[in-house]
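The other protein chains are all here in position, but one chain of the complex has been omitted.
On to chain A.
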Amino acid sequence: MNTRGLRSQLKDSVPVTGMGPQVGAYGVQDTLRSGFSSVKNELLPSHALELSEKNFQLNQDKMNFSTLRNIQGLHAPLKLQMEYRAARQIQRLPFLQSSHLALDTLKGNDESISFEDILNDPAQSEMMGEPHIMVEYKLGMM
């Protein structure tokens, strides 16, 4: 859950990049993948919570790792991040639903329920990604 010592960790939280244009391979707007661009859509978030919710998990992790480093030394967050990276690789191909069981157990998400599990469950999503494109995107080939 949340840790104390937030004030000393503020400088480590993720900087707000948020809504910038989706640049593709050549530094230009990637129309094929992210649609037409519009300055109004990209400059301002459509809701006050949009940015903070998008980066919530990242910020939490950064804060927790900083505190852990200050308490136990550098080895603790390093070991944990190594385990996270290993668990994140145990997945199915990108267009299929993977359960993320190992990752959830490591992070402690197997013992809590929040809006991520109730609303907009990705397993019930009505749209399916196109298999070839998603795999190529993940492998960086596209």
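The definition used in the following text is that contacts are C-beta pairs under 8 Å (C-beta built on N, C-alpha and C of every residue); 3 or more make two chains touch, one makes a residue touch a chain; residues count from 1.
Just so it is clear, contacts and distances are computed from a predicted model.
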Worksheet item: Absent chain per UniProt: "Guanine nucleotide-binding protein subunit gamma", "Serine/threonine-protein phosphatase 2A 55 kDa regulatory subunit B", "V-type proton ATPase subunit" or "Proteasome subunit beta"?
Response: "Proteasome subunit beta"
Worksheet entry | Contact partner of the left-out chain, one of A:72, A:105 or A:125 | A:125
Worksheet, complete the sentence: Residues of chain A touching the missing chain are 1-2, 32-35, 41, 45-50, 52-53, 56, 94-95, 111-122, 125, 127-130, 133-134, 137
